[in-house]
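Shown here: the complex without one of its protein chains, the others still in place.
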Amino acid sequence: MSNNKIDIISVVQSKLKDKVEIQLGQLGTAAINTTNGLHRDVLKAMIDADEKTGLTAITGLDLGANLGILYHIHTSNDFITIRAEVPKNNPKIQTIVDLIAGAAFHELEVSDLFGVIFEGNELKGHLVLSENWPEGIYPLRKDVIANEVKLVPAPEERKPPEMGKLVKIIIGPQHPALLEPEKFVVTVDGETVTKVEPRIGYVHRGIEKASETRTYVQDVYLVERICGICNACHAYGLVAATEKILKTQVPERAKYLRVIDLEFNRLHSHLLTLGHAGLEIGYETLFQYFWRDREPIMDLIELISGNRVYASLMTIGGVRRDLKETDFPKIKTTLEDLRKKIPFYRQVYENEPSIKARMKNVGTLSREDAIKLCVVGPVARGSGYDIDVRKDDPYEAYGEIPFNKIVYTEGDTWARMNVRMDEVEESINIVLYALDHMPSGPFRVDVPRNVLAGEAVSRNEAPRGELFYYVKSNGTAFPERVKVRTPTFANIPSFLKTAIGENIADVPPNFVSLDPCFSCTDR
Amino acid sequence: MTNTVTWSRVKSPWVLHFNSGACNGCDIEIVALLTPKYDVERFGIKLEPSPRHADVLLVTGCVTQQCAERLKRVYDQMPQPKFVVAIGACACSGGVFAGNYNVVGGVDKVIPVTAYIPGCPPRPEAMIDGVVKLLNALNPPKPKKLSKQEKQEEERKAKEANHAVALPEVTIKPAIEESKPNVKQ
Partner (left out) sequence: MIDIWLILRILIFPGFAFILLLTLFCDWVERKFEARIQNRVGPMVAGPAGILQPLADFIKLLTKEDIEPRDSKRIVFKFAPLVAFTIMVFAICFLPIDGASVLSTGGFNGDLIIILAFSTIASFLLFLSGWASCNPYGTISAARVLTQFMGYDIPLFLIALTPAFIVGSLSIFTIASGVTLASGQTIPIILLAPWAFVLFIITMQAELEKDPFDVPDAESELVGGLETEFTGAKLAFLHLTRDVQIVFGSALVVELFLGGPYGPVFFGVPAFWYSLWFVLKLLAVVIITEYITTLFARLRIDQVLSANWRILLPAAILSLMLTVALVTWVYPLV
């Protein structure tokens, strides 16, 4: 890593001078207002200057007569938003797929939900909308009352699988390997995979549209239920973005309590994935052991909040409940007990021959591909791409708590599982430190019901990777737009690439190692 | 003979889990049922991979438009006698997402449901309670003959319970659908 911080803003300013308008401090490090075509020039300038430039999300906005498109770009040190607008009666804009390979699905989603046509993007069809949704009606536009849209009969899709050399195996929507419904059509030649075509959208519940008709506080409960596994992170994302618009000062105690809630979330999610991976490779005993050790964490979450899964601790201005000092010893003993079991699991992953046979050199993702496809989370850190929002862009109390970033370089399924195992230990350390250094004071502040007009982004490190929220407010108690980009959405293209050329039997472990959460992806 | 058949059906309910658009909260609690802390294999419940092997369909999720047809298809593939259990507030009525576009809202709008287990997500103990109530409804245990003292004790407990906080009740619809003549698929 070079020691000089690349000053992206000056690079853009020098290359494009007065053609673009740069607003510092807005939507990340800066927001750059461009027009159709210029957005590509800005992006090219950034990519030429910094090789770690990648796309976080593309947000669509309904601005009345125009459709706004926001490209949220992350570089080595900064987070820049490039704005562009297209008129509604001719919503065409040039694609950026040739510059950033991982942008394909993001663009398809905006064209699915808003009707923007990205010239040069070859993906067609619905991404998240169902087959019986009528063409030409875009639910996230303001003039569409989405639950009164008349649905059309779905087109027939009964094609028998081709016998002969190439067989199409359909994984999902009902499948023992997947907890959730998604369809993957895997084309195999004998036992080798040649192509994977996903069809997502089975879990699309229209949350982004629904959040516009509920108040901010109601939205915290709605948005939390995007995913039951990483629920605290979703709640935090919305709450943090809203607090940035309101410029609220969250009390110190609340920050530490939020860290504890987020780390409990990470603990239970990693133990869940590690166990689920065992189930995929036929190792039921490991699955049972991991989930047995996960139960004390669920008890802890119930201790601090009253519910095993949905802690619902986050609220705008702080946390909903305080943590009693009398509960600290129980939390500490439970975490210490868990820590004692980690060497056993590490030794299983190191020495167990059947695990090594099934997980080593399976689904290898090189570092260059990881950067190009903009993957996040343990998938990136398992391939040597060391990004972690808690370290790169510290939020809440993470800036004050010492912990390590876990990076493995092998890039295969085994490495990703080990990243998660080590992160379990790091999370235990973080919670214990937070308990020992908990500041006293209030745990929430009051916030006004009507949020003044503005927009903000927030990023946090969910168990699966970077979770991104964009919130736009209009002065009322209801948000104007809430945009969520979940980590699995960013990681799916990497799966489509790593599965090719592998054995069909390697598809489940490879799939589980990227820790897919389709309820997050579809929203 | 029917007693033996009912006994075997009650002691060996094989389960298929289908997620029709859920947030995963209920699903991970269902998978947690198989783990050492709750262990539903005690009741003979096995998680089956194929719809053709299962007796009970556990549905979670608020049934999105995309999933509605698949849910119906999976239900049709199951052999009689079969039961459907809707787990979670979303499966019972759509939950938090009721009224959204793309959401049908509730499993009973697509397939007939035998038992509803509310909660968001319902605790594993609540799910076990629901399953046991379903199995008892199929094969009701004979009521014990109580002595006078035990009857008084029961009445006293019933009076006290009226003052306690009401917990969400598990509701069961009656009757098993007996098999119709074998319709060739």
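Going by the order they are written in, the chains are A and B; count residues from 1 in each one.
Following the convention adopted for this analysis, a residue touches a chain if its C-beta (ideal position, glycine included) is under 8 Å from a C-beta of that chain, and two chains touch if they have at least 3 such contacts.
Keep in mind that what you see is a predicted model, and the values were worked out from it rather than measured.
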| item | value |
| --- | --- |
| Of A:60, A:91, A:278 or A:411, the residue in touch with the unshown chain | A:278 |
| Identified contact with the non-displayed chain, of A:63, A:357 or A:453 | A:357 |
| Chain B, residues in touch with the chain not shown (by the definition above) | 4-5, 7-9, 11-12, 35-36, 39, 41-44, 48-50, 52-53, 55, 77, 79-81, 179, 182, 184-185 |
| Residue numbers in chain A that touch the chain omitted from display | 161, 167, 169, 171, 175-177, 191, 278-286, 288-289, 292, 352, 354-355, 357-358, 503-508 |
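Please note the rule applied: only the chains that are shown with their structure count from here on.
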| item | value |
| --- | --- |
| Complex contact set, residues of chain A against chain B | 129-133, 139, 146-147, 149, 151, 154, 173-176, 179-181, 201-207, 209-210, 221-222, 225-229, 231, 272, 287-288, 291-292, 294-295, 298, 308-310, 517, 519 |
| Chain A contact footprint on chain B (complex, rising order) | 16, 18-29, 31-32, 34-37, 47, 49, 51, 61-62, 64-67, 69-70, 74, 95-97, 99-103, 120-121, 123 |
